[in-house]
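What follows is part of the complex, with its chains left where they were.
Order of writing sets the chain letters: A, B and C. Residues in each chain are counted from 1.
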Amino acid sequence: MSQSTIICYGELLLRLSAPGRGLLLQTPSLDVHVGGAEANVAVSLARFGHRVGAVGTVADNALGESAIGELRRHGVDTRFMRSRPGRMGLYFIQAGALQRPSRVLYDRADSAFTRHTDYDWKTCLEGAGWLHLSGVTPALGLACADSAIAAAEAARAAGAEVSFDGNFRSLLWRAWDADPPAILRRLMGTASVLFADHRDMAVVLGAECDADSIEDKVVQAATQAFKAFPHVRYMACTQRRQVDVDYHVLSAMLVERDGSVHTTPSCTLAHVVDRIGGGDAFAAGVLHGLVTGMAAGDALRFGFGAACLKHSVPGDFNLVGVEDVEAFLSEDGFHVRR
Amino acid sequence: MSQSTIICYGELLLRLSAPGRGLLLQTPSLDVHVGGAEANVAVSLARFGHRVGAVGTVADNALGESAIGELRRHGVDTRFMRSRPGRMGLYFIQAGALQRPSRVLYDRADSAFTRHTDYDWKTCLEGAGWLHLSGVTPALGLACADSAIAAAEAARAAGAEVSFDGNFRSLLWRAWDADPPAILRRLMGTASVLFADHRDMAVVLGAECDADSIEDKVVQAATQAFKAFPHVRYMACTQRRQVDVDYHVLSAMLVERDGSVHTTPSCTLAHVVDRIGGGDAFAAGVLHGLVTGMAAGDALRFGFGAACLKHSVPGDFNLVGVEDVEAFLSEDGFHVRR
Amino acid sequence: MSQSTIICYGELLLRLSAPGRGLLLQTPSLDVHVGGAEANVAVSLARFGHRVGAVGTVADNALGESAIGELRRHGVDTRFMRSRPGRMGLYFIQAGALQRPSRVLYDRADSAFTRHTDYDWKTCLEGAGWLHLSGVTPALGLACADSAIAAAEAARAAGAEVSFDGNFRSLLWRAWDADPPAILRRLMGTASVLFADHRDMAVVLGAECDADSIEDKVVQAATQAFKAFPHVRYMACTQRRQVDVDYHVLSAMLVERDGSVHTTPSCTLAHVVDRIGGGDAFAAGVLHGLVTGMAAGDALRFGFGAACLKHSVPGDFNLVGVEDVEAFLSEDGFHVRR
């Protein structure tokens, strides 16, 4: 499909989940998945048929090897993944139910990824058409922030486009002496596509949106973003309403630099299987649309379909394919496919 | 209960399912169930207390033996089940969720069932009051079609009644040089009870129904069926509306040769556990009603209750009993039964 | 938190459940939980930070030991739990789904608990501020009824308050030559807090409530209870409406001796994970409120929150903590807690 490679740079994590709807260690076993915001985007794009390369660092042990193997299994090129001394970033999760929220315990401090941030970006980005980053990497510490900026600027310099997913996690930023707006502004300054909403822009640009509806707030934030960041052509985001932990209503919108606003109808997700990675699935879907030359509104719809379907797939990775998203969008019903 | 035996002839399949809501081989194990349209009816009738015999052929290996054992476990008489060289028909299934449809991969070609179609129908049908067939068997190839017709005509000749479930699967028919309408007409020509709707009749009789509502279409199709097939006394079918993959609304109707139309209220199935076999559960329930002398409307309601309850039971077989269906119909609530 | 210990006296049971939504022994394994009405209250209170002691008797074998270990694991003091010759009470459960009700098979007759009913209540209740009992224990036979009465009267004599949960199980009472009203009246005569509704009061006091609404019936029943039982200060109960087996609507109310009536809004439990122990979670929550000095309405709300959350937790025990209930009550949404 796309001829130029898409590079995703970020940390690969092991996710350890309590089985079913049980509490953590209520029963003595854990299900293991591999995840990470950028890895999720990489796998999703690979399943959509793109040439995708992952850049990152894992622990030089069986856990790290296995995590890389999972990327490869799903079609991601891992030649730029490195094994280095240190530990794997982990996170533990217990799925919620009804009115009991899901709970994530991060155990990712001092991982091999954060210890080894020297990449030869020229080599990694050779032949790449896109670089995808998220706000998680710069939040992991100064070296990581510097590395993300170096990657983004190298991509820009090499003529590749940059997409950036805000993914603002105050918990991570608060763990060190950080200046998030300054760092995020440098990153967004390189980006052609932003996955962000008014809350991200409030953090980055400091200006609150005073519009009434969420839609208007997003449009206002996008206007600010287009003004602040000269390369940004699209800003896209999802809106989620949660009736309870298992029942969500999702919609999405995308604003173009020329002011065009695209929205989707809302979709009811009435028995959510796994919501982790929904935003990454959205980003991957929109990128798929843009990279393959869809009109902006169609790219949004594709991303929205991908995001909705992700909620039906266990694990962080959105393992659906283009034909699944197209079936979703064509609304051809829910009969058993034989 | 019923004194005369009900014979079900059809292929026994092994179903291999991805656990939970996972994708096929997302995790490296498969749950195994035994199924098959006619076997499902047989087990259901046995659980309702009937003397039921299965006729068919399985592979002469541990898989075939085990499949027969499952029928026997649930009370079906398997003395006419045969083990012959060849393979077991398989199907793989991944349950859908939300807007992601369930997916079935058939791997049943060239099974021992399709290779060995010579049965001594006289012996198999001795003492039988009913023979149940479905449209799956004739779709499996010419020898299977001939065998199904031979069975149906032998039953008719022996004074047994024939029930026939349309179960039209174009995928199967398309795999060989078949004339479905001709074959189905011969089978329906022997039947006293048809499980079919207007779409089946359009295939078989070629005449589209032009009514507005689905109910009217079914009535119109039934009128055509009664005209074309002299022995048919009842035509029954379910209607299913799917809000999403997990949330269905089901109703059912039955038309008598005298033109009487019976309908059920619709039932909301809001967290479907397993929908495979719902139609077979309906057929078994209606047959139970007719065989035990219920009025047509009561038989319909019993079949409808059975069909609804099937959606709560994992696997192809409807393992509920008469008292479960009666509790459903008497609407005595959902408190825990102690 | 509370300085005085809360003692819970009742039978510890092993619960053997069919996995997932399968039927009993549909697959050849059983999940094991520990439960029992009073044990559920004890664990819940321990998780809320209270000093809780369990009094009871288990079989002197690996099953009994393991059951005691589970109590201890969750923070209950088990120094007054005894191991004696006999068997463990068991119950088998198959979770329902859709319109198929859950089914419980009790296999608890002649357990070590019912055989050994001699406790040194003076020692067990030393330093205790509360004793919690339920209507299950006296229903298990004359010796158990006598023992429950002895416990309640010893508590009262020692200056401890008694709470009593009706939990009327006609199946158990019918197994012996019992006079339930007489026994229950003696127990309720010692209680400060009753978990009961108009149906319990009809059994105990023989007087039907003729009010129209359920709320009025409960108030009327409470009035009768306050009149009949001089120590009762609060009567509390939940109301449950079941749309289907997985979808319940819950609310709760509490009546004070001075006639004040407190109610909660109703809460939709749209994908119930496990409803066993919901009433016990409610009792524990209300007791937590009362013991920690909350106003009656706040205690009710806390109990209601605990009851709702229990439906999201597998097993009999309500493993949530005070902060979970507070989050529920403050309605701060269903986003993933990181």
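FYI, a contact is a pair of C-beta atoms (placed from the backbone, for glycine too) under 8 Å apart; a residue touches a chain by one contact, two chains touch by 3 or more.
What you are looking at is a predicted structure, and each value in this text was computed from that prediction instead of being measured.
Asks: Out of the whole homomeric complex, 3 chains are present here; how many copies are there altogether?
Replies: Total copy number for the complex in this file: 6.
Just so it is clear, only the chains that are shown with their structure count from here on.
Asks: As a multiple of 5 degrees, what angle does the CA superposition of chain A onto its copy chain B give?
Replies: With C-alpha atoms aligned, the rotation comes to 120 degrees.
Asks: Could the interface between the copies chain A and chain C be described as same, meaning over half of its residue numbers are common to both, or is it different?
Replies: Mostly different residues form this interface, as fewer than half of the numbers used are common to both chains.
Asks: From the mean C-alpha coordinate of chain A to that of chain C, what's the distance rounded to whole Å?
Replies: 45
Asks: Send over the residues of chain C in touch with two or more other chains.
Replies: As it turns out, chain C has residues touching two or more other chains at 271.
Asks: Can you list the residues on chain C that touch chain B in the complex?
Replies: 20-23, 26, 96-104, 106, 169, 171, 242-247, 271, 275-276
Asks: Please output the residues of chain B touching chain C within their complex, sorted ascending.
Replies: Listed in rising order, the residues are 267-273, 308-309, 311-315, 319-320, 324, 327-328, 333-338.
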